[in-house]
Structure formats: C-alpha cells, structure tokens
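Apart from one protein chain that is not included, each protein chain of the complex appears where it belongs.
Moving on, here comes subunit A:
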Amino acid sequence: MELLSGAEMVVRALRDEGVKFIYGYPGGALLHIYDAIFTQDDVEHILVRHEQAATHMADAYARATGKAGVALVTSGPGATNAVTGIATAYMDSIPMVVLTGQVMSHLIGEDAFQETDMIGVSRPIVKHSFSVQRPEDIPEIIKKAFHIAESGRPGPVVVDIPKDMTTPTERYEYEYPKSVKMRSYNPISKGHSGQIKKAVDMLLAAKRPVIYAGGGVIMGDASQELIALAKELGCPVTNTLMGLGGFPGTDPQFIGMLGMHGSYEANMAMHHSDMILAVGARFDDRVTNGTDKFCPTAKIVHIDIDPASISKTIKADVPIVGPAQAVLKEMLEQLQAAKSTPSAESLKTWWEQIEEWRGRHGGRYNTNDSELMKPQQVIEMLSKVTNGDAYVCSDVGQHQMFAAQYYKFNKPNRWINSGGLGTMGFGLPAAMGVKLNFPDEEVVCVTGEGSIQMNIQELSTISQYGIPVKVICLNNQSLGMVRQWQDMNYESRHSQSYMKSLPDFVKLVESYGHVGIKVERYEDLEGAMREAFAMKDRMVFMDIAVDPFEHVYPMQVPRGSMRDMWLSKTERT
C-alpha cells in the first residue's frame, strides 16, 4: 500500500472522491496541504479573494449538480470568513464539504495564534462536523463527510484538520474506502407504501388539488417524476422559490411561485384548494403566511426525506417520509393501477377558476409610471435572450424576486439562489462556481448594486481563471427590498437604504480587464444584451438603470392568510 502524509491524503482522497475543483485560500495552518496541492494536478485549486466566495462557489456547484462542492480555508479568520457560506448552504440543504485548517493539536485551547473553535462556531449550521485526531483517519473521515453531505437531507459538513495531522514527514498507509457504514446514520431510501396508498386515494377524490413542490425535488433529482405525476393528474403545480425549474415554467399547468411574493393565482389556488400535495418543501414562513389561517379547506399530504420537516409548522394529514424520486414514482404507479381517475368535471371547474385568477392579476406590472426601465422588463428580456435555459445565479433583494417571477425556468438545477438565509453577495461567486464546471453553458448573475458590492473582489478571481460569466445588475440606486418595506411600513422613511457614492461599474470592471456595458433606455436593452452574450469568452457586466421606486408584487399582507395580498401600490385583495 502507498504511504502518504496527512496532507497528501487530504488531496488524494478528494481526487478519489472525483473532485475536480476546490475553492480556497491558504494560510499557516494549511501550508502542508497547499504544498501537497502544488505537486499534483488531479484536483485544481481556485484561489478566491475572500473565503466567503469559496464557500458560495462550492455551494453553487452542488446546487447545479447535486454533488458536494469543496472549500478549503485556513484556521481562525479563514474559517470565520467561511461561516456565512456554510450557513447559506445549511439553510437550503445543500451538500458541501468545508475543510478548515486548525492550529496544532497541542495548542488547541490555549488561544493560540489564529485559533478559533470552528467545530463550536459551526455547530448550529452544519449537518455534521469532524475533527481529525489521527492522520490515518483522514481517508475515512473524508469519505464519511461526502456521504453525510450528499445523502438523506443534504447539508454542509466541516472537517477541522489540526496542522500536525498533515506533517509531510509522517507517512501512513493510504486506502480510500469504497463505502462507509455508520450505525447511527441510515438515510431512508423509499416511502411507506400504505401511506402512499392513502395519498393516492385522496388525490383520486380531490376536487381542487394543488401540487406544492420545493427544493427537495431539485436536490432529490425528482423533476421527471414530478412532471409525470402532474401530467397524470392534470392538476396545477406551484413551486417554492427553491423549487423553481422543478416543473417547467412555460407549462400551462404551472401557476407560478407561491408565498410572500408568489403569483396571485398560486396563492389563491393554495388557499382554496381541498388537497395539497407537498413534495420536498418545508412550509417556510415566507410561504405559509399566518399559519393559523393557512389553507383552511385543504387536506395535506407531505412528502419529505426529513421527518423533522413534516408537521413542523403545518400539521400533515398524511406524512410520507422518503426521497421524492422514489415516492413520486411509486405514487404514479399506484395511480396508474387504480380503477378510478380524478373527476374530469371537477378538474375542469377548478381550472376555470384558476384561469380566471390568472387572467385577472397574473404577471402584471405598470410600465407607464416611470421614465426609467422596469426591472421586470430586464428579466423578461433575459429570459427571452437566453431561451429560459441559462443558469441564473441570483443575489438577494428585489432583483431576486423579479428573476424568480419573470424568468421562465424550464429545467431544474438552473435557478441558483440563497432562499433560506438570503445572503447578499451570493450571486457572483455562485455564477463563477457554475461557469467553471459548465464552461459551455450560459451562466448569468442577476444582482443589484447593493449585493454585488458584497463580493465584488471576485472580479479579480474571474480575471485570473478566465471565467466568462455575465452579470445583469439591476441598478436601482438603493437597497430596494429594504426601501420597499420602508415605503410600506415606515411611511417612506428611507433610513440607510439609499446607496450614495456608487462606483462607475463600467470603469471598475474594465480595470479588472472585463467588459462593462451601461444601459439606460429600454430601446437599447435587447441589442446590448445580445451583444453581451455574444462575447462568449469575456466576463461582461451590464449596469442597467431601472426604476428605483418599483415594488415587488404581489406581496402577502403579514400574518394574513395566503390569499391576503397587496397586488400593487394601491390594490389589495
């Protein structure tokens, strides 16, 4: 058997796990590992400019592929800089392995230079963590880290590696385990057939059914199964913010996103439904609105791989614990084998009602109340120019909601955004992580002038590695989402939501060697956008001036039911 140092084992284990890229930043505690990286070329290291970006790149790779991304950060400040990225992945159940350097074992607890208790700091935001105690354990720990991160309900795993575990002169037999078994961790592989039968009976009897599908369909690779089931049933489908793309955005059965900024028809359909089939969705407070008023006439079937997601905020009538893919497949089989079909008559009535809602308020915005372009127009143009096929990586704010509402996602894993934590600064590194791994695909970062400045330093990483992402900056010269809340709840007292002294983004990106395009009139938009996308091997930043006064609608009225919404600055349901 081959003898390797701890440092070499770390790198070799990543190779044997099939990892192509790792994203990181060096420091004292990692020097042995960086030396081991230098002497091989199986695993390519991408040097970011801030550790937060490394975690978002790893995270976005995972969102696009379902496989865990890997970040490597040094002890102390390197590790703490990674915390936001770990929390972002945790909230959205994204598989990720974060390797953190640590001071020498004998110094732990002595407030040594760059010592942070990373196991302690990260405890509430990881699925699990390991602290390496013996170098010879490294291969097994790394195997377990990937296994835990990717299976069951996915999540980030931290592996803390004291420097003396990687000493180059101390060598050990290396073998990468093919699989690992843990008596305390056995993710479930299929749903309970009896429960599925109950759900099928309910689906057959339902008069006003809705499928409410979330991020679990994306991460659980169950989009095909979801589409097949929805087609069989002929019922409406709504997606959460995290579930977009799980069902094709242009399909007539798709009624849009639901929740706080969900479509009028999706929120109305949920409220009036008599049966909700929830798949891989966690009844988040941005979806349910007031839980006491949630969908009063609906019976709820809830499919989730994590039993703790079921009946956490809304009680399920039929809980089904299992992977969405396997459960939906069995559900479809049972449905096709059933003697009866859902009543065509009631389904027809239900669709008439939904179409009436859709016709009344669906997808409208006013283009006449401002000289400036509307952000929605920009997203609709983006959707058109990229045929709804681009990887769209978003930052957080109004622009994120407009992207969610107006980009027609036709494929899963292509809408990449921070939903649970809502991390401004996510978009650009996320786009970089995706583009590196999918060089032939169109990868866009939709952002605002606020969010982009939270990880703007990565323009430098983009130059170093030549990562030609396209940035669509909806520049409203304000922290728009904050400003909207101030307009609606604080009589327009815009406390600290106005961004003074914005940089000239065009000059800024040019200084990094990229292309900047400023667009101020709608007439110029399509041409400029096509020009940007034609530059296949250049990073292009489109600084697009949009109406600063625009609000995101619909917006649910706080603590109301799902159907209580503001539809514009003046209309309420």
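Brief remarks follow.
Everything below uses one rule, namely that contacts are C-beta pairs under 8 Å (C-beta built on N, C-alpha and C of every residue); 3 or more make two chains touch, one makes a residue touch a chain; residues count from 1.
The definition used in the following text is that contacts and distances are computed from a predicted model.
Candidate names were "ATP-binding cassette domain-containing protein", "ABC transporter permease", "Acetolactate synthase small subunit" or "Protocatechuate 3,4-dioxygenase subunit alpha", and the UniProt protein name of the unshown chain is "Acetolactate synthase small subunit". Of the listed residues A:15, A:128, A:171 or A:197, the one in contact with the hidden chain in the full complex is A:128. Screening A:185, A:351 or A:485 for touch with the missing chain picks out A:185.
From the set A:306, A:355, A:487 or A:520, the residue in touch with the chain omitted from the display is A:306, counting the whole complex. When the omitted chain is restored, the residue from A:119, A:372, A:482 or A:499 that touches it is A:119.
Along subunit A, the points of touch with the absent chain fall at residues 119-120, 123-124, 127-129, 131, 133, 148, 153, 182-185, 306-308, 311-312, 315.
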